[in-house]
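These notes concern the structure reproduced below.
Every protein chain except one is present and positioned as in the full complex.
Let's look at chain A:
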Amino acid sequence: MNMQVKLPFDEMLVDGVARDIYAAYADWLSNTPPEQLESKRQEAELLFRRVGITFNVYGETAGKERLIPFDVVPRLLAAREWKLLSDGAMQRVRALNMFLHDIYHSQDILRAGLVPNSILAHPQYRPEMIGVNVPGGVYAHIAGIDIVRTGEDQFYVLEDNLRTPSGVSYMLEDRRMMMRLFPELFRKYSVAPVEHYPHMLLNNLRAVAQPGIQEPTVVLMTPGAYNSAYFEHAFIAQQMGVELVEGQDLFVRGNAVYMRTTEGPKRVDVIYRRIDDEFIDPLNFNPDSMLGVPGLMTVYRNGGVTLANAVGTGVADDKSTYIHVPAMIRFYLGEEPILNNVPTYQLSKPDELQYVLDHLAELVVKEVQGSGGYGMLVGPAASRKELDEFRLRILSCPSNYIAQPTLALSTCPTLVAQGLAPRHVDLRPFVLSGKSVSMVPGALCRVAMKEGSLVVNSSQGGGTKDTWVLN
């Protein structure tokens, strides 16, 4: 994708001078020949390949997986910046959890007129969850908040991921790799550690077992070894020391879920599931699902097991709900949002639709339920023909789309074939909710490896960087 973005904010250099936070690193970088960086990059690739930090591409042969490109230049954040981002992300998740509880119970926010009633007809709204009380009122136990930056103090939330957000294993493995490749930098800088994430996650999951269970058994449920994120599932299960289960390993008896073990059935209390709502129980959702557990939903609704994330969180992370998050924060928490939304046009509103159609070439248009960078139009990068085709798609169902101004996402120096060059980045920190809401000081930083590209998704060739929060 070739698009001209006027002078995007660069994380390292402003007018050719390193920002304070980068000063020492920029100095080190200028004294390090690009060949040395390249050899470190190759070393990393070899190690990632050997360790099997890979993702599967659907339809490719067994025994062949791909690497997500890893960049050896980290993204740096000052403690002050991290405080803003983490306070803002945790504030959002608090409000979103309260919203989810509300929307499946008394629906106060609808009666207050802040969110339209049409949300109840949303395909991700799960009537099965109405009146169900989940432990601690927590729905989104693990949330990934996508944040972009356009200037020194301009951060925007692009998206809230509340279903089965992925990528945290790259946050952890990228850090481990960086410490191995550049130990001298870690001695020079005081980089806030992230390695305790699995420990925090396990504690959070234990905390949301049904009340009264002494030593809750937690498992991680994966769709299986051919899922694109399988490495991450195996990695997190291993780091937490819990069983990695598939649907076929679980069964329902009475009001409980058990796993089949070599010693007979064993009761399961909390399922961290990395499998979508539609596939968890063929009796309640997709009857063709081979991945799920028949009867799981009934046990769940009756309080026999905890699912993380809860069923029905998709209604809160979709792009048509996103626009209401600032209102939720004010409504539930009585606070002003710390992080801003990207201004968003709702194409279901006739005047906004007209504006978008008139300015299509300047805007980014996204499908309301799209994810992974699919089904979106980046106006400035699109051809005449693509614009015309997308216009027709919008007109056939305007409410399926939202539009946003094309943001000049910040760039970060990145090692590419030609040497170091600026590439656009975003940031996905992970927010954990259990007894309390918490984060580790770090995030997955995604980088668009192609020049000028704004699409950072790994399914579209994006890479990752380690993120350093500096004290």
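Worth a mention:
We adopt the following convention: a residue touches a chain if its C-beta (ideal position, glycine included) is under 8 Å from a C-beta of that chain, and two chains touch if they have at least 3 such contacts; residues count from 1.
Simple rule for what comes next: contacts and distances are computed from a predicted model.
Taken from the listed names "ABC transporter permease", "LLM class flavin-dependent oxidoreductase", "Alpha-E domain-containing protein" or "Cytochrome O ubiquinol oxidase subunit IV", the protein name that UniProt assigns to the chain not shown is "Alpha-E domain-containing protein". Remark: the omitted chain is touched by one listed residue; of A:49, A:111, A:180 or A:349 this is A:49.
Touch with the chain that is not drawn comes from one residue among A:10, A:81 or A:243, which is A:243. Contact with the chain that does not appear here is found for just one residue of A:33, A:127 or A:264, A:264. Counting over the whole complex, chain A has residues 49-52, 62-63, 224-225, 230, 233-235, 237-238, 243-246, 248-249, 251, 253, 258-265 touching the chain that is not drawn.
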